[in-house]
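Of the protein chains in this complex, one is absent; all others appear in place.
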Amino acid sequence: MILEVKNLCVSVRTKKGLHPLVSDVTFNLEKNHCLGILGESGSGKSLTCKAVMGLLDANFHLEGEVLFHGKNILTMFEKEKSLIRGKEICMVIQNPMTAFNPLFSMENQLLETLQTHLHVKNKKELLRLILEAFEKMNLHEGEAILKKYPHQLSGGMLQRMMIALCIALNPSVIIADEPTTAIDVVNQVEVIRELKKVRELYQTSMLFISHDLSILSQISDTMMVMHQGKIVESGRAQEIIFSPKEAPTKELISTRLKLIEAFQRCVKECSC
Amino acid sequence: MKRLLSDKLAILALSILVTVMIMGLFAPFFSLHDPLEQNIAFKFAGMSWEYPLGTDHLGRCIYSRLIFGIRNTVFLAMLTMVCTIGIGVVVGVISGYYKGVVDEMMMRFCDVMLSFPSQVMILAIVGVLGVGIENIILANIVIKWTWYARMIRGMVAGYNYKNYVLYAKTIGKSDRFIISRHLLPNIFSEIIILATLDMGWVIINISTLSFLGLGIQPPFPEWGAMLSEAKNVLMSNPSQMMAPGVAILVVVASFNILGDALRDMLDVKGVVK
Amino acid sequence: MRNYVLKRLLFTLPMMLAISFIAFVIISFIPSDPAEVALRVNEIIPTHEAVASMRESLGLNDPFLVRYVNWLYDCLRLDFGSSYINHNRLVFDEILRSLPATLKLALFSFILVIVVSFPIGILSAVFKDSITDKVARVFMFLFTAIPNYWLGLILMWFFAIHFNLLPTSGATSFVHYILPAITLSMTYVSTYIRLIRNSMLENMQENYLFYARVRGISEVVIVLKHLFTNSLQSTMNALGMSFVQLIAGTFVIENIFAIPGIGRLCISAIFNRDYPIIQAYILMMGLLFVFCNLFIDIIQTYLDPKQRRSM
Partner (left out) sequence: MKKIGLAILALVVIGVGFYFSSSKEEPKAEASKKSEQVVTFANFRDIRDLNPHLYSGELYAQNMLFESLVHIANDGKIEPWLATEWKISEDGKTYVFKLREDVSFSDGEKFNAKAAKANFDAILSNIKRHGWLESVRLMDAINQKGGEAVQASGEYELTLKLDAPYYPLLVELGVIRPFRFISPKAFINGTTKDGVSALSGTGRYVLKENHKDEYAVFEVNPNYWGKKPELQKVVVKVIPDNQTRLMALEKGEIDLIFGVNMVDSASYNKFANLKGFRGAMSEPLSTRMILLNTTDAITGDINVRQAIQHATDKETISKAIFAGIESPAELLLSKNTPYANIGLTPYAFDKAKAESLLEASGWMKVEGKKYRQKEGRELAITLNYNSNNVTDKTIAEFLQGEFAKIGMNLNIVGEEEQANRDRMKAGTFQMVFNISWGMPYDPQSFLAGMRKVVYGDYLAQQGLHDKALIDESILHALESTDETKRQEHYRFVLTRLHDEAVYLPLTYERNRAIFNQKLENVGFDVSKYEVPFERMRVK
C-alpha cells in the first residue's frame, strides 16, 4: 500500500471559528494504480491533494491521517515533508504558464529540482538525466528547450517539462491536479499519452484530479466523485460512467452526455 | 474601513493627528501663555507647573509655542499640500484623460522637472527669492506638483479604459461629467494616501529650511525653527531639543503610519489575510 | 542590446537640452542683477561704471538666447565659467574637487541602505505580522520621522562623545564616513524596507512559488532565489532614483559632519549668490538624474529575460 488516506478533514480558520471544507475523505492507492477524482470546481479536490502533499499553511486545520509508506505526512516536520515532495510524491499542477519563475531559464530550474533531490553533484550528469527524460517523451531538440525561458514555451510544452521532472525523479506517486484544463485539446491528448507511458515504464501509482469525465475515463482505473468536500461515490471507472448511483454523479454524467450529443448533432448538420 | 479599524497602529496615529489638529485650531484655549511673551529672567527654566515643558532661550513657554506652532507647521504643510495636489490633479487629469499632444507635452515637461532633486531646488528657489512663508510655499509647490501630476495621470490613464468610463463616453456624457462623476472619486482615495505619506516629507523639509536659516522668521513659533534654535544650545542645554523634536517625530510618524495603513487598506491586491 | 542603449541615449538628448535650459533660466529669475551682485560679493562699491564694466565682462549685455548658446557651448567644453567670488577659481575645478567626498558619502550610504533594508524587508515580509515585522515597522516609521540634522547630532553626541568610538567630523578616512552615512541613509532604509516588504507580499501568491514548494525546493531557496529576485525587479528603478537623491540630499549632512562635499559648495554658493556654481550644480544634478535613470533602466531590461529578447 503506497498511500492510505483515512477520514481526512480540512477546515479553514476564520474569525468565526473553523469552517469545514473537506470532511472524512478516505481512499487508498496501491502500486501501479491510477485513482481518478472527479468533481466540479470548488468540490475540494485540489484542496485534498494539497493536504496530502502537506502544502496547506497555518490557516488550515487538518484532521485524520495520510499514511505514505506507513508514515503519517500530516505530523511530519516541514523538513521531512519537503524531502518527500518532489522525490517520493511528484505533482503536475494545473496552470503551467505561471508554474516556472520567469527570471530563470528552464535548465536552471530543472537542474535546481534535481540537485535538491538526487545527491549527484556534477551538472553534466544531471543534464544527461533530463535529456534522457526528454527523449522518453520524444522531445527532440532538448538542449534548445533548456536554454529557453518559461515565457517562450507553450502551455503544453511547460506541462511536458513537469512530466519530464517526474520521469527524471522517478517518484512512487504522481499527483496530477487537472493537468489538462489549461491547455488546448491537441496537447491534452499528448499529455495523457505521456502520463500513461510513465505508468507503464515505472509502475508509478497516480492520483488524477479532473472535472473532465472523458479524460478521467481514459486514464484512471478506479474513480471517486467528490461533491462539496465529500466523497459521494467510488468504484471502477466504467461502473461510475454507466451506472451512476448518487445524484451529483448522475447530474455530472447527464450534462456531459448532453454536451456530446449536441456536439454530434452540429457535426451532422454542417456535414450534409 | 473595517480593516483600518483593526490596525491598532493606524488608530493610534489617527487619534494623535486628530488631537493635534484640534489643539492647533483652538490653540489659545489649550495654551497657558502667549507664545511670544518673553521674560528672559526664566531662560531655559526646567519643567514646572507654570511652564509644563520649560522655557526657551528667551524665557517663552515652550508648551504654548508648541501648540501655536501647530498652525505654522502642520497647517502650513497642509496648505502647501492642498495647493500642490490641486495643480497636480488639474494637470494630471487633463493630460491623463485627453491624451494626445497635451498629454505628451505635459509629461515630458514633468519628466524634465522631475529630473531635478526636489530638496536642492526648493533650497535654491528660497535662497534666491529670499526668505519668507510665501516663498517656502511657492518653492514647494513649483517643485512638487509635477510629481503629483505624473502620479495622477498614471491613475487616470488606468481608469480611462474601465468599462463604465467607456460606456459613459459612448452614450455621449460630457467630459466634465465623466471626470467629476467617475474619475475624481476613484483617484480621490489614492490622492489622500499620497498626500498623507507626503505630509511628513513637507514638514521635515520646512524644518530643514529653518535649520539653514531660510525657514519661518522669528518670533512666529514653528517646530522646525524651534528645533534649529534648540540645536544652537545643544551642548549647554540638551533638553531644549526634546519638545520640538519629539513633536515633529510623533506627527510625521503618525502621518506615515496612517498613509501606509490607508494604502494597505485600499490596495486590496496587496493585502494578504 | 547595443542599439537599444543607443536608442535610449538619443532619447535623453532632448531631455538634457531641456534641463540645461531650465538650469540657465532659473538664474535669470533672480531679482537682483548678477553684475551688481558680482561686484558687491567682492566688496567693490557698485558705482555705475563698475556695474557697466562688470556686465560687459560677464557678457550680460547680449540677448538671452545668445547668452544661453554661449553658456551651453562652454558647458560642452566643461568650462562652466569662473566663480564670482574668486575669478581665478574655475567652477569646474571647484566641482571636481568637492565631488569625490559627496560620492563617497552617497555610495557608502547606498550600500548601507541595501545591506540593511533588504534583509529586514525580507524578514518582515516572510514573518508578516510577527513581532519582528511589527518592531521593524514601528522602528521604520520613527526613523523616517526624525529630521536628519537632529539625528546626525544625536548620533554624533552618542557615538563620538559618549562612547568615544568614532570621530565627530572631517572626511579624511573611511571611519569618518560611518556616522554621516548612517544619518543620510536612515530615511531611505525605511522606504526600502517598506518597498521590499510590500512587493514580496504581493509576489507571495505567485504560482511558481507554489510549484517550487511542490518540487520540494527548500523554503530558504524559494524565498531568496525566487521570491526576492522577482520583488527586486520593482524596487530596481526606485534604487536608481534614490542614489541620485542621496547625492542631492547631502548638503545638511555635509554641513554638520564637516565633509567638503558638493552640497556644501552649493549651499555657500547660494548664500554668497555665486550664480555660476549654482547653475553648474543644477545642471550636473539634472544630468546625473537622467543618466542614473537610463542606467537603471538598461540594467532592469537586461535582467528581465522577457524584455531582454526585445532589445
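Worth a mention:
Order of writing sets the labels: A, B and C. Residues in every chain begin at 1.
Heads up, the rule we're going with is that a contact is a pair of C-beta atoms (placed from the backbone, for glycine too) under 8 Å apart; a residue touches a chain by one contact, two chains touch by 3 or more.
Predicted, not measured: the structure shown is a model, and the values here were computed from it.
Only one of C:184, C:212 or C:265 touches the absent chain when the whole complex is considered: C:265. Within the complete assembly, C:107 is the residue of C:72, C:107 or C:204 that touches the hidden chain. What subunit C contributes to its contact with the hidden chain is residues 32, 37, 40-45, 50, 85-88, 97-98, 104, 107-108, 111, 114, 153, 156-157, 160-161, 164, 167-174, 177, 225, 229, 232, 255-258, 260, 264-265, 268, 271-273, 303, 305.
Mapped onto subunit B, the footprint of the missing chain covers residues 36-38, 40-41, 43, 57-59, 130-131, 213-214, 217-219, 231-237.
Please note the rule applied: only the chains that are shown with their structure count from here on.
Taken together, the touching pairs link the chains end to end in a line with two free ends.
When chain centres are set by their Cα atoms, the one at the greatest distance from subunit C is A.
Contact analysis places B-C first among chain pairs (by count of C-beta pairs in contact).
Centre-to-centre, using mean CA coordinates, subunit B is 22 Å away from subunit C. Note: centroid distance subunit A to subunit C, computed from Cα atoms, is 52 Å.
In whole angstrom, the spacing between the mean C-alpha positions of subunit A and subunit B is 54. The residues of subunit C lying in touch with subunit B in their complex are 14-15, 18-19, 22, 26-27, 29-31, 128, 137-138, 141-142, 144-150, 153, 157, 194, 198, 201-202, 204-205, 244-245, 247-249, 251-252, 255, 266-267, 270-271, 278, 281-282, 285-286, 289-290, 293. Looking at the complex, you find that subunit C touches subunit A at residues 206-208, 210-219, 221, 225-226, 229-230, 233, 303-306, 309. Per the touch definition, subunit A reaches subunit C in the complex via residues 53, 55, 78, 82-87, 91, 93, 95, 98-105, 112-113, 116-117, 149-152, 162, 165.
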